[in-house]
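All protein chains of the complex are present and in place, except for one that has been dropped.
On to chain A.
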């Protein structure tokens, strides 16, 4: 926030910040590759519009910044009691304003014009027309189209989501068919993303589906998820979780992480557990919670050849048991969490633990670790393109 003496003028009608203040922030922006947002308020209860004074003031600022920070885009935001308006500094290109944290709320959308048909009547009765139109305008990224991801796809498509970015490197195997929603026995050998895409199109003929049969641990692949609105992490690998949580905090994309375990020892089921957890600014990340195993992350970042050469990695991974009902329970919890975050369904938990043996569901809340290398301001939070993503670099032979 500017201090009192950073202003040359400040009245009910107009405010002017000193050039020295602008120079200081231009320098910080250039050094940290950060975008600046100029925020001011207008009086009154009407939805704000940028004024002629704003236009003229921004024009000179935009000209200055084109010079000082040619690679960065800066924004102007005006607030009133009636709402918000947001645009690229010095232009009339408006953009959506979204608040992220425990929720993901659209505060301003210059292009909102969806009018849901009766198809979603039963949901409109629950979420309202505005809520349903938000669902239909979301671009959702789903990583992992197996036991939980395929169920997430199914539910999201029926809810009315129309834009999907799907990422999964694998083909369907015979042993997947017991829990792969939307699959048929003839799908063995097909890409998992193709099965998911087929399902979406059957429910949403005009859906926009972009599929990548790639592994998200590759930086090039992860980058393709930068412009989604919400992420679902439905993989069972630590490496992909590490990449996705970085995306979530660095690009302010709420990510719901889904995990299930059914464990067997000596022929007896010893654990039925599941976790649905939202990763979003202000919420503790997986690193804070100690949920990521560094050694596993390292293993996932290696190629097959590198793994064979690494003396510290022992053994191959045994296939774990997997049952569709457990996956469905956790995925449904995650989708309700999603509905709470995007359309305000009153279900405030953002970290849920399911214990199937005791038929218990608990909501937990971990505190973010101060200066966490991921989710804090000292970490990757909001750094966007100013910071490289961590992951594997080249898409080499051993996928």
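Here, a residue touches a chain if its C-beta (ideal position, glycine included) is under 8 Å from a C-beta of that chain, and two chains touch if they have at least 3 such contacts; residues count from 1.
Basically, contacts and distances are computed from a predicted model.
Novice: Given the choices "Sugar ABC transporter permease", "Flagellar basal-body rod protein FlgG", "Multi-ubiquitin domain-containing protein" or "Ferredoxin reductase", state the protein name listed in UniProt for the chain not shown.
Specialist: "Multi-ubiquitin domain-containing protein"
Novice: Of the residues A:42, A:139, A:226 or A:307, I need the one that contacts the missing chain.
Specialist: A:42
Novice: Considering the entire assembly, which residues of chain A contact the chain that has been omitted?
Specialist: 8, 13-23, 26-27, 38, 40, 42-43, 48-49, 51-54, 56-57, 60-61, 63-64, 67-68, 78
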